[in-house]
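A single protein chain has been omitted from the complex, and every remaining protein chain is retained in its original position.
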Amino acid sequence: MSHPASEASPAPDASTSPVGAEGSVPATAQDAGPVAQPEPSGPALLEVKDLLVTFGRKKAFRPLVETRAVDGISFNLYQGETLGLVGESGCGKSTTARGVMRLVEPKSGSVKLNGKELLGLPIKELRPARKDIQMVFQDPYSSLDPSMLVRESIGEPLDVHMKMNRQQKTERVAELLRLVGLPPDYMVRYPHEFSGGQRQRLTIARAIAADPKILVLDEAVSALDVSTQNQVIDLLEELSQKIGLTYLFIAHDLSVVRHISDRVAVMYLGQIVEHGPTKAVFDEPAHPYTEALLSAVPIPSPKTQRSRERIVLAGDPPDPSRVPPGCRFHTRCAYAMDICRTVMPQPTPKVGGGEVACHLHTSGPMLQGRSLRIISTGSTRTIENDAAQVVA
Amino acid sequence: MTDTQKSHPSGEDRMATEHLRSSTSNEIIDQEFMGPDAPQASGLPGGTTAEEVTAAVVHGGGVWKDFRRRVGSNKAAVVALCVIGFLILVAIIGPFITPDDPNQQNLRAVLLDPFTNGHILGTDQLGRDILSRLIVGTRVSLIAIAIAIGVSMVIGVPIGFVSGFLGGRFDAVVMRVNDALMSFPPLLLAIALVAVLGPSLVNAMMVVGLLMSPRFVRLVRGVVIGLKEETYVEASRSIGTSTGSIIVKHILPNTLSPLTVAVAVTAGYAMLTEAGLSFLGLGVQPPDASWGSMIREGFLYYGRSPWLGIFPGIMIAITVFTFVTLGDGLRDALGREERKE
Partner (left out) sequence: MTKAVSQSASSGAVLSDRPTLEVEDLFVEVLTEKGWATVVDGVSFSVARGETLGIVGESGSGKSVTCLSITGLMPPKQTRVRAKTMRLKEHDLLSLSPRQMADVRGPVISMIFQEPMSSLNPAFTVGDQIAEVLRRHEGLSRKAAKERAIGLLARVGVPNPARRFKQYPYEFSGGMRQRVMIAIALACNPDIIIADEPTTALDVTVQAQVLELLRDIQREHGMSIIFITHDLGVVADICDRVVVMYAGQIVEGAQLDTLFEQPEHPYMEGLLAAMPRMDNSLAELVSIPGNPPRVGAFPEGCRFNPRCKYADDRCRTGESPVLELAAPNHTTRCLRHDEITLTGTT
């Protein structure tokens, strides 16, 4: 909250991004991180660069099989904004969160919080440094210790970071409960007495207990019913205004992400394929995967849903332990060219801000930053591709 | 609101809540649904009132209360608990209430049938009162169980805990040793070890405890590995809680319930093993009585006086059955965490 850059940053609404014009200057900031303009200017609150997280299992007499769950991801998170990280299951979005939190140890890369490097920090020094970044998990049922009173659960960060006495703790917990819209007398109950939505409020209360600057929300509303889900989203928006929280919002539900995020990054097989201001990514997807992903989300309006173009991708995402060479999406991509099968595309700035990693925007014959939908025809396309068979 | 909260003394809430709590989750639902303080996302509730905080003290739950209620609703477990309570009582006051001296021989009244000459359950081959010997045998048998379980927990629980928590190579070695121990026929190994150490009840039960410890290693290790994966443990790590605190706060308390179940079930097995060892003459030494040794002593006279074996046999069967029933009941009662809506 005390971040000096915060005052300068625009209101959390991507549609009004005032610095959008700077997006047309692709040469800037190429080495200052992958993220070009328009982004809130000033130093990032959280700077993630080339994050690599691998899972390996060494079995006797067999070579080490290494899965690069997160393969060189870079993004910045600025004070007061919400960055949505979307992708399908297995794309590495949750692993990214865990890597940032060092719940899994990244193999390489850099995670800077307020300019301070977290990776490689000894655990004793990491703990206080991590106070500013807290996490909310998907499953509200297993996120709370069933044997602990709500007061103890929510007070856990206070014990670790605040060194409060019992009385201060009770007061703070009551305050937190009210902040998340629950009556303070709930503090002497056990988690099993609460519904899913209430539990998620409790875990949010726990996450904000020690006044963090960033909340990492890993599918925090996915397990909830529609009406409950909105209550929690409202709560998050309210909290961001009240106590100036910054969110890294990880979800597979694109509608929710569109609603809550200022900027969005789309992940596929451990890499960010496209990112930019929410409106730009959703209205003008530049990566074929983003396009297909967006078209697959059904819209709760029968007329719109009937009339819109649907792209049905063939096949499943490839196994993360055997990623295809070149562009990882080429096996399911309708636009795949020869170069896509061999050369991995590099992030290129795009019109409207953000970047896209796709050869269509560098060496491709078409596009140059235009929306893909311009070139697509027909109402429902099934993208078939013989390369898909090779990898499967 | 600050002063209202000062008015609630620490530590008292737990007891107060236990007292008042019979609320199940439905109560919250009612509140949520009808109550004035239903959580609404649109507006946050205002300041705390004195009532709210008082309510906080009287309301809420207690794991123990909930646990007692759930055990209480399981009739078999309640009966089992009563039986065990009775056995413990007998073990404590037994020596003072025996109708006769349990070791007093009376060679003129050997192998009496039940209900003769004031011997309710008859006498054995040396004319000792069987009822008295059963009563004093209770203490021996229960002590035997306690030693066995104590030893196996002292060995098994820490090893299992460390093994589960650390994982990796240490875990691999421990588990191999564990498997090796478990693959021995326990009675045979016990016989061998007791033969080396010399026959006595304490020796025998320490050996039994040693042999049963792999069960606890395995159990605790499994539970700890499961708990390590729980989201709330990960959440605690993300908060920055130190490993030591995580163990004390999250892992140990949640290990207790499955451990309680295991103790109850294992007690039954310990009882059986003790009886077996005593039957073979490796446990309690004459003239002291344990149920197992009584069966062995009566063994030669089964043709004539079958009750010599039948009465202690019944006691063993009842005790084992009781412990196992209690274990099952506890398992049901402690299964709360798995209930998800």
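Letters are used for the chains, namely A and B, taken in the order the chains are written, and counting of residues starts over at 1 for each.
Here, a residue touches a chain if its C-beta (ideal position, glycine included) is under 8 Å from a C-beta of that chain, and two chains touch if they have at least 3 such contacts.
What you are looking at is a predicted structure, and each value in this text was computed from that prediction instead of being measured.
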Selected residue (touches chain absent from view) among A:127, A:252 or A:341: A:252
Residue of A:44, A:233, A:323 or A:358 touching the missing chain in the full complex: A:233
Candidate in contact with the missing chain, chosen from A:294, A:323, A:336 or A:351: A:294
Option touching the unshown chain, where A:108, A:304 or A:342 are the choices: A:304
Residue ranges of chain A at the interface with the undisplayed chain: 15, 88-89, 195, 197, 225-231, 233-234, 252-256, 258-259, 278-279, 282, 292-305, 310, 312-317, 380, 382, 389, 392
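The criterion applied here is as follows: only the chains that are shown with their structure count from here on.
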Euclidean distance of C-alpha centroids - chain A vs chain B, Å: 48
Footprint of chain B on chain A - complex, ascending: 101, 103, 126-128, 130-131, 134-135, 137-139, 141-149, 152-153, 156-157, 159-161, 166-167, 170-171, 174, 178-179, 181-190, 192-196, 198, 201, 203, 206, 210, 230-232, 234-235, 238
Chain B residues within the chain A interface of the complex: 1-2, 5-6, 8, 10, 13, 17, 23-25, 27-29, 32, 37, 39-42, 44-45, 48, 52-53, 55-57, 59-61, 63, 66, 230-232, 234-242, 245, 249-250, 253-254, 336-337, 339-341
